[in-house]
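Dropping the structure in here first, questions after.
Here the complex is missing one protein chain, while the rest keep their positions.
By written order: A, B and C. Residues from 1 in each chain.
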Amino acid sequence: MQSLGPSSALPSPRSALRDDGSIDPSYAYALSDELAVALYEHMVLARVLDERMVALQREGVVASHASAVGEEAAVVGAVAAMHDDDWVFPSSRELGAALWRGMPLAAYAHHVHGTSRDPAHGRNAPDPPFWKAARVASVSPLVGTHIGHAVGAAWAARMKKADVASLVYFGEGATSSGDFHTSLNFAGVTKAPVVAVCRNNGWATSTPASKQTASHGFAVKAVAYGLRGVTVDGADVVAVLGVVRDARARAAAGFGGTLVEAVIPGADRADPLARMRRHLETRASWDAEREKRLHAEVAADVERALAEAQAAGPPARETIFDDVYAELPWHLREQRDALR
Amino acid sequence: MQSLGPSSALPSPRSALRDDGSIDPSYAYALSDELAVALYEHMVLARVLDERMVALQREGVVASHASAVGEEAAVVGAVAAMHDDDWVFPSSRELGAALWRGMPLAAYAHHVHGTSRDPAHGRNAPDPPFWKAARVASVSPLVGTHIGHAVGAAWAARMKKADVASLVYFGEGATSSGDFHTSLNFAGVTKAPVVAVCRNNGWATSTPASKQTASHGFAVKAVAYGLRGVTVDGADVVAVLGVVRDARARAAAGFGGTLVEAVIPGADRADPLARMRRHLETRASWDAEREKRLHAEVAADVERALAEAQAAGPPARETIFDDVYAELPWHLREQRDALR
Amino acid sequence: MTQMNMVQAINDALRHEMRRDDRVVVLGEDVGKVGGVFRVTQGLWDEFGDDRVVDTPLSEGGIVGTAIGMALYGLLPVPEIQFSDFIYPAYDQIVSELAKLRWRSGGEYPAKMVVRTPVGGGIRGGLYHSQSPESLFIHVAGLKVVCPSNPHDAKGLLLSSIRDPDPVLFFEPKRIYRAAKGEVPEGDYTVPLGKAAVLREGTDVTVLAWGAMLYEAVAAADEAKKQGIACEIVDLRTLWPVDIETIVASVKKTGRLVVVHEAPKTCGFGAELVALVNEKAFLHLEAPPARVCGFDTPFPYTLEMEYLPLAHRILPAIVSTARY
Partner (left out) sequence: MTQMNMVQAINDALRHEMRRDDRVVVLGEDVGKVGGVFRVTQGLWDEFGDDRVVDTPLSEGGIVGTAIGMALYGLLPVPEIQFSDFIYPAYDQIVSELAKLRWRSGGEYPAKMVVRTPVGGGIRGGLYHSQSPESLFIHVAGLKVVCPSNPHDAKGLLLSSIRDPDPVLFFEPKRIYRAAKGEVPEGDYTVPLGKAAVLREGTDVTVLAWGAMLYEAVAAADEAKKQGIACEIVDLRTLWPVDIETIVASVKKTGRLVVVHEAPKTCGFGAELVALVNEKAFLHLEAPPARVCGFDTPFPYTLEMEYLPLAHRILPAIVSTARY
């Protein structure tokens, strides 16, 4: 009898950044100064903003926030590997992806404060933000539902023979959802150009990955869909960049999607920012001076944005009734007018 | 980078019955005359009944019927491997499982004709039947929903330390449902003693398996749940019996569930009844005489049962309102009384 | 003008719009080569091919979820759910995602599609091939809900539904898929969403119905006429947003209301219609509004003709409302 039980050994996730800050010679891509610096700067920006959000949430200024501290490499490395007109479908911890795509800090601040200048008129609880100008999609906090949207957008691009792909992020807990399964199964059948990045941080709220599934890791689930499955060191922005670039290229070549498991090391383990900084320091392009300037600039930018949002007022009451439909139907007009 | 893409080669499904009617020496179990004959007799019974149902459906006597012709070995072999107090969760084509468990032909006939003597008072469209006396569960025709029920019953048995397992059947199309995924993922985590038999007959209505998934076969999907995955020749009742016995034993020993892919050969390929008959003919216990008698008896039993059901009347109109709740609430009493 | 049944009219509308608008994509279980279990999409795959008429894997959630992504990309998906009884695996995608995308994105990411699905009983389908779940979608803000009762409206409403900017649930009464025949204009025309049709004018009782039950309402009204009761029969056509003016005008005229639907009575759309009429025509009501509906039970197999609110159950409600 042919047994297909799980293999006992877990593959060790691929890394690129070595302890001495150098990049593993087997790494497939050249990394320019500009890109290396941009990756680091955006991780720092995401970190600083994130820590401020955690504080604002503690103070009760914002109702909720899902921190990505320690996961910046997975978030920034993946989005940096995609093309500008690719779609990005974040989950709750990907504010860094929107920032990479050019969402202004002020727009983010208006979003999380739900102000009159929030693009969504304060309708959504904080995170993740959407940014239409750069195809960062609007997703709900419902775990898993957005995976199908990413697959559908990629499938549509393939139907239209456009070189456009989708990047979708989710946590390892989301792999237990029915949407994960039905969506990636569609991706396999349609060869939709999608890169699905599973941030395995080991926990779904209080539930450990060991109670989430009995599979050996999460990348192996790709086998059920005829997709490629890859594990990568989620604290290594350079490795994530490379793995997602590979996946994007493979998808564009018509070979279909990839499930990337970005393994996030426990809090005790290496900090993704420190690891990338060590690499930058091996380059002429970075020194303590620039490091200091960066932190000063980012802190100032963040405070300016938050101050702007905190000065703004709430949306007008009537805005509740807009955008339910393209045009206001009779019953919503009545409900709105009754408030007057 | 560690790639976990699907292996290119499909495992060939395990068989036990050889062309000359003998059983492969590597087969792990002894097969008594009684069991061998019982397997064959129930396959014949299922076949004859099935063909009559197809005719009754054509005549419009019953509204619908899902034929299991050609799939009897998968259906009968699997249920025969389970213990008497194990649970059985059929899908639409498993009338043979209920018959094996002792459901009287007359009860089946009353069910498909929806008569006043149908245990469910004519509430369900035909197939599959349930049979409480032997733990054959009531399932809906909704593809996939019953898989969770089978896992839950098995999980409950494990919680209660009872040596009770679940057998659940479904077609390969059902593996695309969200329920397949969420249910088998629960099974993996809980080590619920469940045997999930996927009848891969190659088609979901008009949709070929190649459009159902891009995985290499269906048994491989077990890897995503830390379950064991096995493929077996679905036209070989002896092989199915053995594979499911292995799975039942493994589950009872606490090693968790198994996903069995029973590959049903195309209509052109070997008929499961013919293959088992060839085996019986290698035994003293079977000859043309017994074969003839069996068919005569089965045909007579089936006609008697159908005649009884066709003579019975429809359920009383008031029965519509029973069993919605344990006791009739005020609004249903009003609706019932309004009919008087 | 050609004589068509509902299946042919819907097929004609799909073909027409797919020729006109190459964003339109049909997807679902078995909608391709075989043209769906009711043959509504027959021939579309032959004309438009694999990329616009797609047989999907067996997952309603996957169908609607990926269709939302297609819509975001810029296509106009028209998914089919094989029976509305099978729509629940897609319920989360429809009510949590599809219905809310425009609103939660401040209008920047509307997701437009038309979900087609056969609805209702009368084909001996039993409890899982006969349901009428419309009120479960009317309750959810952001969706439009349509149910035609004849071939002319079926084509005209489907074309309007595809061209409307909002997501539409398009319920097709399967009991009359082939039984309802009528003249259908060739080519382009639309029947506007949100406009009911006064099928028959009358002064005594307003009868609201839609889909397959409209014919039962007519049959009951014919009987009532023999007893001297003149019913005004309104075919709602669009269930939500409903044509409130037509309903209120009619009730103000007749002072009496009977609502007919197949779905279970409790929290069915009939309750909303009664409540709306109370709010807008209370002083005109001369009798308690009556609801003739499916029972608050699952849908039976053998006894389906007892379950359905057929003419013989509608007539007494009309009479007692008129005589109240």
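By definition in this document, a residue touches a chain if its C-beta (ideal position, glycine included) is under 8 Å from a C-beta of that chain, and two chains touch if they have at least 3 such contacts.
As the structure is a prediction and not an experimental result, all values here were calculated from the model.
Every shown chain that the unseen chain touches in the whole complex is listed here: A, B, C.
If you put the hidden chain back, the residue from B:Asp179, B:Asp233 or B:Asp246 that touches it is B:Asp179. The residue from A:Gly122, A:Gly217 or A:Gly256 that touches the chain not shown here is A:Gly122. Screening A:Gly21, A:Pro141, A:Gly202 or A:Pro265 against the full complex identifies A:Pro141 as the residue touching the chain left out. Not every partner is drawn; the one left out touches chain B at residues 87, 118-121, 123-124, 130, 132, 137-138, 140, 142, 145, 147-157, 159-160, 164, 166, 178-179, 182-183, 185-186, 189, 322-327, 329-331. Counting over the whole complex, chain C has residues 85, 88-89, 91-92, 95-96, 99-100, 103-104, 127-128, 135-136, 138-142, 240, 263-264, 266-272, 274-275, 278-279, 282, 285, 287-291, 295-298 touching the chain that is not drawn. Panel shows chain A; residues 63-64, 114-115, 118, 121-125, 140-144, 173-174, 176-179, 204-207, 211-213, 314-315, 317, 319-321, 324, 331-332, 335, 339 of it touch the chain omitted from the view.
We take it that only the chains that are shown with their structure count from here on.
Among the other chains, the CA centroid farthest from that of chain B is the one of A.
Centre-to-centre separation of chain A and chain C, using mean CA positions: 40 Å. One simple way to say how far apart two chains are is to compare their mean CA positions; for chain B and chain C this gives 37 Å. Our note on geometry: chain A versus chain B, Cα centroid distance of 44 Å, whole angstroms.
Residues of chain B in contact with at least two other chains: 176-179, 211-213. Chain contacts: chain C has residues 56-57, 59, 61-62, 89 touching two or more partner chains.
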